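One protein chain omitted, others in place.
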Amino acid sequence: MNEKISSLFDSEINNKEVDTLLSKKNKMAGVRSSMSDYQLISDVLKKKTILPKNNLTDKIMSAIDKEPTQMGGFVKANSSNTAVMSFEILPVLASIAVLIVIASTAFNIEVNSASTSQFLAKEDIPQEIINAHHAATANNMNYFIQVGDSAK
Amino acid sequence: MQPLKVVYDNSTVYNSSNNKLDNSKMEIKPVNPDRALDQKLVVKAQKGDKQAFSLLVEKYQLKLYRLISRMVRDQSEIEDIVQDSFIKAYRAIGNFRGDSAFYTWLYRIGINTAKNHLVSLGKRPKAMDANEIEEMENYESMSELRVSETPESTMMSNQIAETVNGAIQNLPDELREAISYREIDGLCYEEISELMDCPIGTVRSRIFRARETIAEKLKPLIETTNKRW
Partner (left out) sequence: MTFFKKLLTLLFLVFPLLSIAMEDPWLILEKSAKASQQLNYEGVFHSQSSSETNSTHVIHANIDNKEYCLLKMLDGAPNEVFCSGDMVYVTSQEGLLIKKRKNQFLFPSVLPSDINHLKKNYQLSFGDKKRIADRMAQLIVLTAKDNFRFNYHIWIDDKNFLPLKLVVTDNINKVIEQSTFTTIAFNKQFKKDIFEKNINLSQIYIAKNKFVENYVSNKFWSLRDLPSGFKEVDLISRRVNGLNLLDYQLIFSDGLAYVSLFIRPITRGTEPKEGTVTIGSTNISARYQDGYQIMSVGIVPPETVKTFSGAIEF
């Protein structure tokens, strides 16, 4: 576990190990404390001005714990104000949903999100992707020479 | 045959075990290897994992502190600004799309928070010119800390430095070599493993053991230091 923290400090850690570290919620304070020690050692070796260990991270995280949990730009309320937010947002969301259904039916509009669309148009593919593939792997002369032109 | 005069000017970099070529003509800046890990932690934070965000806080709070100290002298004010900056960053994390490095984005938030703080105190913030803003991209330059130092804090810092340097000297050669390559030369594990001719796992273990040995020696000093602060 501690060796993983040292690797995390160096950003030399793979995704599984990051997940493992983050899953041990009750050990996070220890993780941060070790990272703080390593930072001190690093500052000395790099001849930077040394700051004594502080508890600034703990203070910051205490403040953030009081904040609503951020979820990809859509704020999910924490338990203290769930009831109020749900009550205010739900009718608005319902109205928007109804409008979308009416619009798509009346105007035959396809409402697709990126996560559900399976139809990809040729125009959606950046030419540099095609060029990069053929530049690296072409066995057909045409691709290779065309890439030479368009790569400029 | 007379060699071609060729100037390399683009940004395609190749990684292949088959080709080791001279890169002395490279003109672009090396890429920050932290980027991928930061991206991973940001994505987790965007999915609601506050602990992931806490790792970003731990990683960058000191660097942000040093940055703000260039604009503000008072230690408690700096701490307040750093705290506010991280809270603002957390509130905006959902909008962070990764088109700049996380720390660059964080630093901009920090600079703006510091400026607003100075304005609120009736102080005119120092105008940041383009060079100083560009320096944010290279956090290695943020080495000078400008806070009010007391003789006691200076003495503490010296003691810490002495302890670390003494502990390094007493490390077994391979541990001292590994941690020096990492911290002083800034090499990645793969590069160190090539230089030391050992597996990457061994490099990882040596650096960890070096740190733990030094941290052990620092423990009594840090506990004393914290009590005094």
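Residue numbering begins at 1 within each chain, and the chains themselves are lettered A and B in the order written.
We adopt the following convention: a contact is a pair of C-beta atoms (placed from the backbone, for glycine too) under 8 Å apart; a residue touches a chain by one contact, two chains touch by 3 or more.
The model shown is predicted, which means the values in this text are computed figures rather than measured ones.
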Chains shown that the absent chain touches, full complex = A, B
Per the whole complex, from B:S100, B:Q159 or B:S180 the residue touching the absent chain is B:S100
Selected from B:Y107, B:Y189 or B:F208 as touching the chain missing from the view | B:Y189
Kindly note down the residues of chain B that lie in touch with the hidden chain.
-> 1-2, 4-16, 18-21, 23, 26, 28, 30-33, 35-37, 39-40, 43, 97-101, 104, 137, 188-191
Residue list for chain A contacting the dropped chain reads 11-12, 14-16, 114-122, 124-125, 129-130, 132-133, 135-142, 144-145, 148-149, 151-152
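To be clear about the criterion, only the chains that are shown with their structure count from here on.
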Taking each chain's centre as the mean of its CA atoms, chain A sits from chain B at a distance in Å of 20
Chain A touches which residues of chain B in the complex?
-> 33-34, 36-38, 40-41, 44-55, 57-59, 61-62, 65-66, 79, 82-83, 86-87, 90-91, 93-95, 143-145, 153, 156-157, 160-161, 164-165, 168, 179-180, 182-184, 188-189, 204-205, 207-208, 211-212, 214-215, 218, 222, 225-226, 229
Residue ranges of chain A in contact with chain B within the complex | 2-3, 6-8, 10-13, 15, 18, 22, 25, 28, 31-32, 34-54, 56-57, 59-61, 63-65, 67, 69-76
